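Here the complex is missing a single protein chain, while all its other protein chains stay put.
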Amino acid sequence: MVTHLRAATEPGPATDPRPTLAVWKFASCDGCQLTLLDCEDELLGLTERVRIDHFLEMTPAEGADGERARLAGRGPYDLSLVEGSITTAEDAERIQHVRRISRYLVTIGACATAGGIQALRNFTDVDEFLDAVYAQPEYIGTLETSTPISAHVPVDFELRGCPIDRRQLLEVITAHLAGRRPQISSHSVCFECKRRGTTCITVAHGTPCLGPVTHAGCGAICPAFGRGCYGCFGPMSKPNLRSMVAQLRHDGMSERDIQRVFRTFNAASPEYAPVPDLAAEGQHSSRA
Amino acid sequence: MSLDADGNASPAAASDGLVISRGGMAALVDVLVRRGFTVVGPTVRDGAIVLAELRSADELPYGRGVELEAGRYRLRERSDGAAFANSAGPQSWKAFLHPSRVREWSADRVGDEVVFTADQVTPPRYAFLGVRPCDLRAIAVQDRVLTGGVYRDPVYEGRRSGALLIVVECTEPGATCFCVSMGTGPAASPGYDLVMTEVVDEDGHHFWARSGSPEGAEILAELPGHPADPETQETARAGVAAAADRMGRTLPEADLRELMAGTLDAPRWDDVAGRCLTCGNCTMVCPTCFCTTTEDITDLTGDHAERWRLWDSCFDLDFSQLHGGPVRASSRSRYRQWMTHKLGTWYDQFGSSGCVGCGRCIVWCPVGIDITEEAAALHDWTRSGAPESAPESP
Partner (left out) sequence: MSAVAPPLPYRVADAWDETADTRSIELVPAGRELPPFSPGQFAMIYAFGVGAVPISASALRGRHGGLVHTVRAVGAVSTALCRLRSGDTAGLSGPYGTGWDLEAAVGHDVLVIAGGIGLAPLRPVVHAVLDRPAAYGRLVILVGARTPADLVYRDEIESWRGPARVEVTVDRPGQGWRGAVGVVTTFLDHLDLRPDRTSALVCGPEVMMRHTARDLVARGLVPHRVQVSLERNMHCATGHCGHCQLGPLLLCRDGPVVGYDRVAQLLLVREL
């Protein structure tokens, strides 16, 4: 498999009509990039349609001539998939370079789209962390905040999820190749539960669930297994957090639990900003 | 010919119908399966009474009831062993007649040509066992929407035209039911192939079954039972009549179409918008909501394309998207669209109310928004000196 892939990704002749694809990593766990490799059945078909020119997880970048893998590619690339958030000054520079050499730039996953779990630092003092974690914090160069790619460069499309959904990734790529808008909706996860026939776990069992304010795309996996949605795709468009917070309280969550459930992979989503106040203000009231 | 409880042949499907036992219900499912139907009915799954394919009547929710409230659904045991003493569950029959996801057609690029291929599907022939009277009316509403106009939806029509409807009248309304307000229950209106009323009394557990179509009569004739006696009929009718008096909810006694048209500026819409999650659950569980969206997809080669159709909801911001933005951006306007359509403009578009009073939207709203409460609030507003509202010209 790997041998085949390498052959398929070797730079073709100048007349190669395939659009070029690059995959970039910033502060992240690599899980979203691996989703591309997880497209096992489609991967060979994909490499017939695009030339994967830069993807450190898979092949030495620009490696055909024996050159070592490099963080920065040459480009230009037709489609860039960007994973991870910006947490260092170097990355803040590098994303500018990536943007310059990319025609169409798609962020993949919660880190690149919302800042990721590492954006928890945005709510506290980073120096304290450094002192607590590292014996010699002076060697650590990091920014005060973890920010999404869109805070630094224009982004053409943002793919949600921690990690992203492989069907959605394929949809973004095939839609780009076909010149159409990706069929990716920004409505609630509830749409997906209902379409697949899952009984609402909040209504039937009182299970707290973020589905009503969470961006669809995962296929509503967790509720199908009796587990409340924990929002790994981040906020849907125009979520009603005041009502959601009241409902979570009604379903038995404490102020602390409510704050924490929104402080995960998409903690720095601006839509979630009012949650701490909402959780605190309604502590003594509940749904009529 | 039918057989009585002792297995003796009895006059087929007397006009007063037949009384069958639990054994007769088992025979009914067997007969339907033998006749080639895909039998769908209520059964317990994931802590709720859902609609699913039944292989035998043993899968019916005997002895299971439900407790309903706004935003709350709980199963509970019933000592009487009744199978149908429970009201609307999380799904409706539209899941089978108007499926949530359908491929409509595909297209292939062959050289310079584009070849379109219709998705020819032979749908299963459904027998729906345990359709509640409100849901029977909901099916009639969707019939008008999807097959009553100039254009007929072939997907719906293909599934609907072969479907056998076995109604079970309602003897146990839920706290969220208001079919009496909508005139859709608890007794069955015409349109069924078979109708049954469940009777549990000192004489045992019976179903009084009558046919409403030639096919229903044929099926009835194959069931073991005895001609309906006056006592059973009386008990059954009394059970349904009592249900009518035990509705958990009512809608205001007003011309709802006028009420909706005249309250578009009511402050109540802001109030409900504060609670509404715009999650779309009410529309998805509603047995008449029919809206769909289309998805055009391609495969990796780029030479094969497909058109899909999915359930959609007027609560989705993209639903009213135009170049320049959505027409209904606020949640106020989206909730208002849903409710005024359901109770008001549905009359203009399809000649009836879009609401059958099943109460699903109340139960399955995660935050318990109650359409009857909202309608009452709008009604109160008009009566308590609403500012000059602008009723629409008819």
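When the chains are written out, they are named A and B in that same order, and each has its own residue count from 1.
The definition used in the following text is that a contact is a pair of C-beta atoms (placed from the backbone, for glycine too) under 8 Å apart; a residue touches a chain by one contact, two chains touch by 3 or more.
If you're wondering where the values come from, they're calculated on a predicted model, not measured in any experiment.
Enquirer: For the chain not shown, which residue from B:Arg22, B:Arg74 or B:Arg109 touches it across the whole complex?
Expert: Of the listed residues, the one touching the omitted chain is B:Arg109.
Enquirer: For the chain not shown, which residue from A:Gly141, A:Gly179 or A:Pro270 touches it across the whole complex?
Expert: From the options A:Gly141, A:Gly179 or A:Pro270, the contact with the absent chain belongs to A:Gly179.
Enquirer: Considering the whole complex, not just the chains shown, which residues of chain A touch the missing one?
Expert: Touch with the absent chain occurs at residues 178-181.
Enquirer: List the chain B residues touching the unshown chain?
Expert: 102, 104-107, 109, 112-123, 145-146, 149-151, 153-155, 157-159, 261, 264-265, 290-294, 296, 298, 302, 305, 307, 309, 312, 314, 319-323, 327-330, 332-333, 337, 340-341, 344-345, 348-349, 390, 392-393
Here, only the chains that are shown with their structure count from here on.
Enquirer: Chain B touches which residues of chain A in the complex?
Expert: Contact set of chain A toward chain B: 42, 45-46, 48-49, 170-171, 173-175, 177-178, 180, 183, 185-188, 190-191, 194-200, 202-206, 209, 211-213, 226, 237-240, 242-244, 246-247, 287.
Enquirer: What does chain B use to touch chain A in their complex?
Expert: The contact residues of chain B facing chain A are 45-48, 50, 71-74, 90-91, 95, 100-101, 274-281, 284-285, 295-302, 305, 310-311, 313, 315-318, 329, 331, 363-368.
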